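What follows is a set of notes on a single structure, which appears directly below.
Note that one protein chain is taken out, while the other chains of the complex remain in position.
Should a chain be cited, it is by its letter among A, B and C, assigned in written order, with residues numbered from 1 in that chain.
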Amino acid sequence: MAAVLRGSRYLAGGCSKYVTFVFASTRSMASKTQVGFVGLGNMGNPMAKNLLKHGYPVIATDVFPEACKELQELGAQIVDNPAEVADKADRIITMLPSSPNVIDAYTGPNGILKKVKKGSLLIDSSTIDPSVSKEMAAASEKMGAVFMDAPVSGGVGAASSGKLTFMVGGAEEEFTAAKELLSCMGANVVFCGQVGTGQAAKICNNMLLAIGMIGTSETMNLGIRLGLDPKLLAKILNMSSGRCWSSDTYNPVPGVMEGVPSGNNYQGGFGTQLMAKDLGLAQNTATNTRTPVPLGSLAHQIYRMMCARGYASKDFSSVFQFLREEEGQ
Amino acid sequence: MAAVLRGSRYLAGGCSKYVTFVFASTRSMASKTQVGFVGLGNMGNPMAKNLLKHGYPVIATDVFPEACKELQELGAQIVDNPAEVADKADRIITMLPSSPNVIDAYTGPNGILKKVKKGSLLIDSSTIDPSVSKEMAAASEKMGAVFMDAPVSGGVGAASSGKLTFMVGGAEEEFTAAKELLSCMGANVVFCGQVGTGQAAKICNNMLLAIGMIGTSETMNLGIRLGLDPKLLAKILNMSSGRCWSSDTYNPVPGVMEGVPSGNNYQGGFGTQLMAKDLGLAQNTATNTRTPVPLGSLAHQIYRMMCARGYASKDFSSVFQFLREEEGQ
Amino acid sequence: MAAVLRGSRYLAGGCSKYVTFVFASTRSMASKTQVGFVGLGNMGNPMAKNLLKHGYPVIATDVFPEACKELQELGAQIVDNPAEVADKADRIITMLPSSPNVIDAYTGPNGILKKVKKGSLLIDSSTIDPSVSKEMAAASEKMGAVFMDAPVSGGVGAASSGKLTFMVGGAEEEFTAAKELLSCMGANVVFCGQVGTGQAAKICNNMLLAIGMIGTSETMNLGIRLGLDPKLLAKILNMSSGRCWSSDTYNPVPGVMEGVPSGNNYQGGFGTQLMAKDLGLAQNTATNTRTPVPLGSLAHQIYRMMCARGYASKDFSSVFQFLREEEGQ
Partner (left out) sequence: MAAVLRGSRYLAGGCSKYVTFVFASTRSMASKTQVGFVGLGNMGNPMAKNLLKHGYPVIATDVFPEACKELQELGAQIVDNPAEVADKADRIITMLPSSPNVIDAYTGPNGILKKVKKGSLLIDSSTIDPSVSKEMAAASEKMGAVFMDAPVSGGVGAASSGKLTFMVGGAEEEFTAAKELLSCMGANVVFCGQVGTGQAAKICNNMLLAIGMIGTSETMNLGIRLGLDPKLLAKILNMSSGRCWSSDTYNPVPGVMEGVPSGNNYQGGFGTQLMAKDLGLAQNTATNTRTPVPLGSLAHQIYRMMCARGYASKDFSSVFQFLREEEGQ
């Protein structure tokens, strides 16, 4: 049904109901036919594995051939570039580090759009600038394909266990088709609105997350210096209006909680550099829309300073350590 | 028991067990004898009423005589000044606007310490600088009295309904005695540690609250401008790592939640000016302890700018309105 | 000479000395032949007039036909679009509001590069993202033309009196040719380095200017509240290490200096909205190069908040007014 609507939207001019139906039936009947996957990094790899586990034949590619080995051994077909993926699959997931990679994977000389089939469903799970998502959607539409942005929250662990949250932007009538695939890789698939709103939701969440994390770190540090026991302070905040995810679920102070990076010298988790990247995206969208984001902007700068001072690969909760007096001072 | 320990602590030199016992028994037997109350403002008034409701005779004072009328009609005895209160009651609650008022009520020419009885329990529920609490505790101790800081969270509504949270700092052995009284006025009474830690906990919570509120406002504003529906964005944040009290319980965007000030033109609630005051205290303690609080400090400045631009008496969630583009721009 | 070098650089393959010489002589002999001008706004208009005054025939265009009238009456030839300008002039100045306008004026369907002559000198005096300058330079080079970025400092007044400062980025061997033209419109023409460094210098200067202006406003406001006379405080700062252009040349406090916007209700001068735009560019370049700019970033946010609160068209020194307590508070 969704595909019918899409077909009729994209086949300009002589588009007949018949043709539309063919497209629709092609994809819906093909529910366990090949799914393309572009980008087999730390996140893409476990995501593609989960597609395989759910019985989807996967045809994949990555700029680093060695990234493909493991997936190949599990039965995926590996091809040379995104254009080859598009030649063989009409549903494609892309999971790439940043906007330029996405632009290249879609519109570059060996990009998806070079060989994309009409009616294809292209889902980008990268976290990028929403305005780039819109550009990719427009370029895809010109080729008769449907583009949706579907960035994720949850890190490598959630990717492995299939517990990601997908925030999806695009034509609402395509959401069912997208959800079918994304559900193999995530526990929550949320429709956010038009193209780009998936990115918007992701960026907004991470901006507020960064603010909450730095705020929690400042607050815990201040309280400790004022003589409060860290566990007690966390307990008080968590029963009061200071409560936030960073205080009650991912506390940045070593010893307050178990099973979080603060208990493991800030290893694992979500790297400071990645947070700085997401805050840069938030800043860009805020600047473009002329929206004042004073705390979001300062949070960006703090994570940027941390990157400059050696914290790039530590979990983003290490801001507590960054703010705390060095030993021997 | 608590009183015994206290008595023996404070009666230096010739203090005998007998004397101690007398003090202790005086206060413990006196559990429904007079309780003093200094400061009958928006908060103090309903708090004192709750003491009356629980059967405690109240002897009260306020610098504004008219503030005493209502309580007098309800049966409280009104006296001229804090020294008179101390002359007649050995358990006293103080609830005052700021540090200078507290200093005056305790150590001024007509202050509590001028006529305080040895062994008295003095509980200050004002929100003030923890270092002033420590000074008042030291001055009280010199007079043989016990001082505890017990600031509250929850506003006028919680004060009326007896649902305040008290954060209590002071000698642990006095906590039981303090809790007996405070439980008449609050739902939670939390022991935080030595004198001043009640204030520290309060200040820390409010600093993180302010950061969360401004952060939520920036984030909601940015998301809306990027095309997200405000209710949907709030829902996404609240199921994700951006979740905080300001997003899930007190959302600043009109129409997202019911029963909060954002739905009532930011009337009622917790005023911007009061938040600015608390953030000033947080800033002072941070400066004194040389603790970096970059977001807390910027939050302070933003609430300060809001006060300068006419938002002083609006609820502190009106920062959403402050950041949003004016109509017609 | 410069042109010779350029010619030989851009004429790939079969480029002979002879051809090169022709190009060089064409432009150098043509020193009082037509100069193209694209963008006749508040800045472009007086700049083009100064070219006319110096005896250069001007061929100009603007998207708003009415903007061209005055220049036409002064003898300029008006054409329909940038491509037509490029068809008739081999030295062209562009002066446009923002990056998208520049992209369109050069690479759009009626853009300069559609009809540009080989060997042409294209000078963009708009303030835009340096990365866009680099893109335009690359696109121009493909067409055999030379692009330089040459943004200005000094406002409408300096544009009228020919006292602008030009910060020029591009091939050093072209600088002499560019300077010949720019000197008609400016008092200082500074070579900054490769393409984009003119923009970089402009953006850096304005970021530091904004920081100095807000800092001066905060400082003056604080000093006045602490009992200092504003003129005396300005004098002290200006003989001490607090001295900056905003304190000694453009003081934001009404009554301290004459002939500046603060003495005229913040009318005229450099609008808050324009400053916010330049700070947005600074933020973008900082984000792209992962450079921490905490004060620059906060300055951006403050000017953004001011735009949201009705200060968009006031001079940027009105931040003093924005920070000061409202009357009656």
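Convention: a residue touches a chain if its C-beta (ideal position, glycine included) is under 8 Å from a C-beta of that chain, and two chains touch if they have at least 3 such contacts.
Just so you know, these numbers come straight off a predicted model, no measurement behind them.
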item	value
Touching partners, among the displayed chains, of the absent chain	A, B, C
Touch criterion as defined above, residue of C:77, C:153 or C:251 at the omitted chain	C:153
Contact with the hidden chain (one of C:67, C:298 or C:312)	C:298
Sole contact to the chain not displayed, among C:77, C:101, C:197 or C:262	C:197
Chain A residues touching the omitted chain (full complex)	298, 305, 307-310, 312, 322-326, 329
Residues of chain B (touch criterion as defined above) contacting the omitted chain	276, 280, 283-284, 287, 290-294, 297-298, 300-302, 304-305, 307-308
For chain C, residues in touch with the removed chain	130, 153, 165, 167, 188, 190, 192-194, 196-197, 200-201, 203-209, 211-212, 214-216, 218-223, 225-229, 232-233, 236-237, 239-247, 249-250, 282, 285-286, 289-296, 298-299, 302, 323, 325
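Heads up, the rule we're going with is that only the chains that are shown with their structure count from here on.
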item	value
Interface numbering overlap (same over half, different under half) for chain B and chain C	same
Chain A-chain C separation of Cα centroids, rounded to whole Å	38
Distance between the centres, which are taken as Cα means, of chain B and chain A, whole angstrom	43
Distance between chain centroids, defined by C-alpha means - chain B, chain C (Å)	54
Residue numbers of chain C (touch at least two other chains)	298, 305, 307-308
